[in-house]
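A single protein chain has been omitted from the complex, and every remaining protein chain is retained in its original position.
We just call them A and B in the order they show up, numbering each chain from 1.
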Amino acid sequence: MSAPGLPQPPALVEVRDLVKDFPVRRGVVFQRDAGTVRAVDGISFDVRRGETLGLVGESGCGKSTTARLVTRLLTPTAGTIAYDGRDVSTLGRRELLPLRREMQLVFQDPYASLNPRMTIGAIVGEPLRIHRIGSGAQERRARVRELLDRVGLDPEHHNRYPHEFSGGQRQRVGIARAIALGPRLIVADEPVSALDVSIQAQILALLRELQADLGLTILFIAHDLAVVRHACDRVAVMREGRIVELADADTLYAAPQHPYTRALLDAVPRMPRPD
Amino acid sequence: MSEPLLDVRDLRVSFATPDGLVRAVDGVSFSVAPGRTLGIVGESGSGKSVAVSTVMGLTRGARGATIAGELRFAGHDLIHAGDEELRRLRGNELAMVFQDPMSSLHPLFRVGDQLVEAVRAHRPVGRRAARIRAQDMLGLAGVPEPGRRMEAYPHELSGGLRQRVMIAMALVNEPRLLIADEPTTALDVTVQAQILELLARLRDELGMAMVLVTHDLGVVAQVADDVAVMYAGRIVETGPTRPLLRTPQHPYTWGLLRSTPRLDGPRDAWPVPIAGRPPSPIAPPAGCRFHPRCPSALAPCAAIDPVLQPAGDGTQRAACILPAAVREEERP
Partner (left out) sequence: MGAYVVRRLLWLIAVLIAVSLVTFVIFYVLPSADPVLLRAGKNPSPEVVQSITHTLGLDRPWYVQYGRYMERLVLHLDLGRSYQNDASVRHLLWDRLPATLALAFGAMVLWLLIGIPLGIFSAVRHRRAGDRVVTGVSLLLVSAPVYWLGLVALYVFSADIGKLRWLEGAGSYPTHGTIFTNPGEVVPSLILPWIVLAISFAAIYARFVRGSLVEVLREDYIRTARAKGLPERTVVLKHGMRAAMTPVVTILGLDLGILLGGAILVETVFNVPGIGRLAYDSIQTSDLPMIQGTVLAGAFFIVLLTLVVDLVYAFLDPRVRYGQGAP
């Protein structure tokens, strides 16, 4: 992104020594705590303005928890999260509300993340309604149509329901909803894992376009190093709640340092090069 | 060439639904010789899962299902065979492994019991002998401490272990053909590699033939001898693995390759999407089914429905009317 050696702009997100514990509950009726699971074990990283940072790891490594912590859907047990220079680690719901316009999540499962009882127009328009964007319902409707078009969907389909769309299209709806408020940060939690490979490429291309047009910063969470290779400027590899390696993409793929990174790279099947 | 173990000719499977007739498999032919591995590659809606489920006889009795064509396995006519004949083959000479081992294993029975059941369904042995066999198979499938694991319930095992159990269960009666439907898709990346290795090893040790169904070209690159690419219920290209991946003859295969993220090549060469979406199985496009999305499509493509023709180096076949030269133009 920025040339090395020049002063870097301050990072959009700064995470320091972040820890998240979840209580383990025993029993069904009378539950009591029987210890904790440490999902995130003291991680630190920056997400620089305008970059795409990849966060890669296998299931249970804590990457999804990290995504939810950064967007403050969860409260950290310890450590700090700073957004645009401001400490947001312990803000309450009220104070977080304006922040929600700035950071949005895109989810993995296009089948589960859209409310099946709402039309896609309503889904995309809901954030506008909640944050009272636009001077009225009419203006909001126009914005919804604009958004649908922006992500490659037919605006005329705004009153159709999610089940009438394919997985890739639903993922586009999720993205439209995420950019509706004009956020600066998008946290994409495995946005293409549930899609066919040719559709994956479509969504990746869409994200790339939107990033360039809207000046987005993206935290891209994935379990597959091949998928993030092109999209990410820097990549962090997570394992068991810790970041084991963080490097810019060229370096990471060319000369991985940590054995786990190497194991992940080896796991990607080798294909003969097409002529 | 020796008699193929599995010979599928012009298989057609359709389902009557309230929205119309869904032609899930619309004229598919392939064969597998003993000891060989065929990879069937396709995205969602290509019909690949329905095709192999039909080989196993699992689509019989599905509501509104119509099955036509020829299906021969080891001398049995699977289309016209009685239910009992099919049942005796299933889990015995013809076995299948499914995608999601968490939901594919019965949650309320111990793993060992499920394996023993698989043995005793086809072999007249007592419980003890069956248990020994089951435990041996678990060990062969790379499950550590198999004796202890036999007592476990599926939810007590990790994803990789569960898939090993499924594989052990499928192979316990030493089938001649194993069908694996997306066996690694639900697993972590590092585990995927292990499972593929396991399948390849067992295939060699048991001298089995294998059909591997997947959407991931990387998977077939690793394990398959031959590949068939499916799109919209048809096979659009076949050939040995290496030539197919190096010089694909059908624009769809080529599109799939280009949209697969790779670890080699320049980082700024992003995966190239295939425009559009797969067609509806109820109303496929006229002419070539891929033509609306094909970057090389010409006028005749909308009118002519191509059949598989020899292409490339002669071992390959593709269902495309365009001469190789035109298809070549699309390559960067």
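Basically, a contact is a pair of C-beta atoms (placed from the backbone, for glycine too) under 8 Å apart; a residue touches a chain by one contact, two chains touch by 3 or more.
If you're wondering where the values come from, they're calculated on a predicted model, not measured in any experiment.
A.B. asks: Out of B:R12, B:H122 or B:R246, which is the one that touches the chain we can't see?
C.D. replies: The one listed residue touching the chain not shown is B:H122.
A.B. asks: Which of these touches the unseen chain: B:V25, B:V41, B:L105 or B:C294?
C.D. replies: The missing chain is touched by B:L105.
A.B. asks: Tell me which of B:R9, B:H155 or B:R242 is the one touching the absent chain.
C.D. replies: The missing chain is touched by B:H155.
A.B. asks: In terms of residues, what is the contact footprint of the unshown chain on chain B?
C.D. replies: 56, 58, 83, 87-92, 95-96, 98, 100, 103-109, 117-118, 121-122, 152-153, 155-156, 166, 169-170
Operating definition for what follows: only the chains that are shown with their structure count from here on.
A.B. asks: Take the average of all CA coordinates in chain A, do the same for chain B, and state the distance between these two points in whole angstrom.
C.D. replies: Those two chain centres are 32 Å apart.
A.B. asks: Quick check: in the complex, which residue numbers of chain B touch chain A?
C.D. replies: Touching chain A: residues 43-44, 159, 188-193, 196, 215-219, 221-222, 242, 245-248, 254-265, 267-275, 277 of chain B.
A.B. asks: Within their complex, state which residues of chain A touch chain B.
C.D. replies: Those residues of chain A that touch chain B are 58-59, 166-169, 196-202, 204-205, 208, 223-227, 229-231, 249-250, 253, 263-275.
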